[in-house]
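As structure tokens, the structure follows; a few thoughts come after it.
Not every chain of the complex is shown here; the ones you see sit where they belong.
Per-chain numbering from 1; labels A, B and C assigned in written order.
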Amino acid sequence: MIASQSRIWTPLDFERDGKFVDYLRLPHSTDRSAYGCIQIPIVCIKNAIGPTALLIAGNHGDEYEGQIALMNLARRLTPREISGRVIVLPSANFPAVKAARRVSPVDAGNLNRSFPGSATGTPTEMIAHYISTVLLPMSDIAIDLHSGGLSLDYVRCAIIRPGRTSEEHQELLELLRVFGAPISFVDSSQGGGGGGGATTLNAVARSLGVPTITTELGGGATVSPAGVQLAEHGITRVLKHIGIAPNLAGEERAGTEFMDYAGRDSSIYADADGIFEPAALVGQEVFEGDLAGRLYYIDDPTREPMELRFRKSGRVECRRFPSLTARGDCLYTLMLPTVV
Amino acid sequence: MIASQSRIWTPLDFERDGKFVDYLRLPHSTDRSAYGCIQIPIVCIKNAIGPTALLIAGNHGDEYEGQIALMNLARRLTPREISGRVIVLPSANFPAVKAARRVSPVDAGNLNRSFPGSATGTPTEMIAHYISTVLLPMSDIAIDLHSGGLSLDYVRCAIIRPGRTSEEHQELLELLRVFGAPISFVDSSQGGGGGGGATTLNAVARSLGVPTITTELGGGATVSPAGVQLAEHGITRVLKHIGIAPNLAGEERAGTEFMDYAGRDSSIYADADGIFEPAALVGQEVFEGDLAGRLYYIDDPTREPMELRFRKSGRVECRRFPSLTARGDCLYTLMLPTVV
Amino acid sequence: MIASQSRIWTPLDFERDGKFVDYLRLPHSTDRSAYGCIQIPIVCIKNAIGPTALLIAGNHGDEYEGQIALMNLARRLTPREISGRVIVLPSANFPAVKAARRVSPVDAGNLNRSFPGSATGTPTEMIAHYISTVLLPMSDIAIDLHSGGLSLDYVRCAIIRPGRTSEEHQELLELLRVFGAPISFVDSSQGGGGGGGATTLNAVARSLGVPTITTELGGGATVSPAGVQLAEHGITRVLKHIGIAPNLAGEERAGTEFMDYAGRDSSIYADADGIFEPAALVGQEVFEGDLAGRLYYIDDPTREPMELRFRKSGRVECRRFPSLTARGDCLYTLMLPTVV
């Protein structure tokens, strides 16, 4: 490839002590602004010697708990509370955040399906590339805060990918315990229903050896106060744990329950277009054969709705949020308790 | 005006005994179908002599509780259970329903701002005109089932406009008591935050002397099971009450609480773009000066979020559902107990 | 209404002898041209004393036989061949013609559903208003050339609305015989499948007492050479017949067959989305119960396709042209022989 250095730049100096708020400037030459930039807010808080934590939200623009938690943290955290560096990117795919969308309105890019990105690609690919080649390499730990977004309601949880060595794996499991989400996942291969595989931030971070936690904190286009709180407490505990903010006051961690994704065959997909009336809640225990919901046929109001039944037993990990549903939409994924 | 007779037609014969499911055919001549129709499902159940009830949902396409309740009713109700006629229009603005939108994708029309409609107007105006000139004139009572839709979370309630005479008003209040929603409103003039005034179905029905109830049954793009149940039970009670289905088994009505909209000055509008973190729930009692929520500035993550406080005391009637908010969005309307 | 005089103007002088080619200038103030116009070509050929014929094509932009016939006529006809005036508007809804669409890309307007139009309305309504208030009132006869367009294949025919008096009716029937299409229709009220009613050019011309013929000359987005030829010969015969061009060489007329639209109940509409495989040709005689076609389900390739059967006997007047079909599309209309 011809260009491998990011064209994104910032006046912010990551090596300087203090708290600095500035922008990543992503050159975006358009009809209406030939020399225009997409300005992505970034905050760097640094003091003394210590590890670097990279905190990201707005990877998908329609997931709000993490965005609020990181804006609160960026506002409140002071350099003198830390030893090391905290880099906060509260709205990573900034155009998607401004548009309340999962994907960017500029290039239809889904940031978490765009890693490791490209220096000469679309804006979304350039953001992925900057995170992969600039931010992650400076980091000792990364937390990427997701939620269910517009289309999913999600159990509150934290997720790791399996460590590449047994030692790394134990370290990641410990991070999950410290973060203290009600549910913790070890996501082997392709995750729940997302199937992002190697194109996610987490996958790239893993290949770079940066321990990384992602989360799911709520969903449905709105804000879950419990999700915001979990993000704030979990991050605080992790910053203490890795020694960046050893004296920060924080909530005691609660126990977490380790779960496994119950497998692709336990997911339920819509086999027709229609109005989805769900019959189970996120987190609920369900049994094979239980009613999962009904799909009503808009064109044929007196036709018996399609009854959907669970094909396996388990607990509901996530559920489609909006009622109107198209063939192919994922309606449920299930999870199962596991021992780690 | 040149044409005042509806161009919408249907093979369905409203005068025939039995249950018939067919379509309103709205001629819609487009590039892709010169002689095409929009087919709007309609069900007519008729038997013996008795009054006519017109049941409508999908006036706004993104409001689901009523649509599900009416599809269930249309499927289950048999002619021999009734004396009279039940006309069911479960997806009145059909193109909006298919698109999961409040307004029609065909003409951007908001059906409940398009009454009394026009025979030669846009498809949405033609639907309003058909309801105004064909369906309402055949009806002795009308129920128009709304919910909060994508953008609002709404207290479960039923609503009337004030009767034009004291007698009519008492009859309408009695209908509210029979319907049995937890909350009942008498909406004078312009309603809550909607301001539809004379352009709503209810306003036209009132001018025609057809007693009409509307509802709000949930919101937020998803289905509220309690809202579906309320619609089903409330309609059943009304059908019994007016003598169409005197022997239908039905749930006892619960008491209803009469409320008034607390006035335009008690509503809270967003004065900036941002992420809205609400601090009060629908139905909750709030006091002047209480925190209503915060608006976070995406462009300036470390700027103190704008604190929004209630300007009056009351109870929350509805609340904005999605987090991303633009200047001018209504965030809350309040209601106050009243004596009828 | 405030403004009733057309804002459309033209430098062309309709009272001057000779052949003049110019534009109707429709003021269209847009972002890209505050004082811009839509320029609609118009040709006026005038000589001596005699009646005025108004010849129109491009009422729908995707119907080509009439457009070609009128461009040929406007190019070839010389003033000295006529006594009277021939006004040619070969692309009446000019923006629709440029876009190869039935409706205008500027305002989504279907010109033949926009009569009598409005002086202050959308561009399509302004064109309808100009034809209604300026061109038709100068005319002694009007011919409005249609075809099936993108979505229909149509039997070659000419159409009148019933005369308002018996004398007028006989005059119109004679015009049909002179025009000499293979099939001639008397369209009472709402026409075949179009249902334009009072909003068509023909309806307005009738109310103004201008004898008017419309045609259908082919269809399917392409040009039918036989349709072009019929338009050229038919117009020549009519110009001779009414004395404008008594000496013009022309083809002898063939006999025409008078037909009636077989009624709304004989039309076939698609009751599902799918791929339409037709089983009968335009003009073909069909019998009740005959196979009309099949609808294949794209989502369920092994599901038996829906068989569509004719519900009445008759001959095929028009048939849907494109394969992909949506619920509500008209697939066939039928016609029946009649005595006039």
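Just so we're on the same page, a contact is a pair of C-beta atoms (placed from the backbone, for glycine too) under 8 Å apart; a residue touches a chain by one contact, two chains touch by 3 or more.
Remember, predicted model here, so these are calculated numbers, not experimental data.
> Of the identical chains, 3 are shown; go ahead and state how many the full complex includes.
Copies present in the complete complex number 6.
Here is the rule we use: only the chains that are shown with their structure count from here on.
> What chain lies farthest away from chain A once each centre is taken as the mean of the Cα atoms?
C
> If you average the CA atoms of chain B and of chain C, how many Å lie between those two points?
Comparing mean C-alpha positions, chain C is 42 Å from chain B.
> Mind pulling the chain B residues that touch 2 or more other chains?
39
> Looking at the complex, which residues from chain A come into contact with chain B?
Those in contact with chain B are residues 19, 21, 39, 41, 43, 62, 64, 67-68, 70-71, 74-75, 88, 90-91, 94, 97-98, 100, 150, 220-223, 225, 228, 275-278, 296, 298-305, 321-324.
> Which part of chain C faces chain B closely enough to touch in the complex?
Where chain C meets chain B, its residues are 60, 62, 101-103, 110, 113, 116, 148-152, 190, 192-199, 264-265, 267, 269, 318, 320, 322, 326-330, 333.
> Spell out the residues on chain B that touch chain C in their complex, using ranges where they run on.
2-3, 7, 9, 11, 23, 25, 27-39, 120
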